[in-house]
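Everything below concerns the one structure shown next.
Missing here is one protein chain; the remaining ones are kept as they sit in the complex.
Moving on to chain A:
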Amino acid sequence: HLTTSLPLSSEGDHLRPRIDLIVFVIDIKSKYSLKNVEASLAHVDASFFLGKVCFLVTGVGRVNYCSVDMNAIWKLGEVYCSPVLYCELELEGIRNATAQRLLRMLQICAGHIPGVSALSFGTLMRNSSND
């Protein structure tokens, strides 16, 4: 399910399947997208932040178009205890690899991978990015 901001409209509530993973997309070229994500975060239930949220930063291939302070994004990941992934949507290879990563994360969050919980995986990702 794709949306431009939260909260989701209550109209589709009864038809909507369970949400296993929320990916917040931040476009490094647009400060507006960061503000939008920050505003939407307030509408997310706290239980999601136990491994079912991640931030996806796009547009990282073009450093000279950067309108967003990277520190602000890292801080967001820290404050909300969620991993930050980087990708460049304009490059097919990276786009596919990122999609596969997200799919893998989703499988874990949905409980399809025995022995790995969303929380343990989330912690693993954050610890490895800190190294």
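Here is the rule we go by: a contact is a pair of C-beta atoms (placed from the backbone, for glycine too) under 8 Å apart; a residue touches a chain by one contact, two chains touch by 3 or more; residues count from 1.
As a convention for this text, contacts and distances are computed from a predicted model.
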Protein name, per the UniProt record, of whichever chain is missing from view ("Exosome complex component RRP45", "Centromere protein L", "ER membrane protein complex subunit 1" or "Proteasome assembly chaperone 3"): "Centromere protein L"
Residue, one of A:Lys31, A:Arg101 or A:Arg126, that touches the chain absent here: A:Lys31
Touching residues (missing chain, whole complex) on chain A: 29-33, 35, 63-69, 71-72
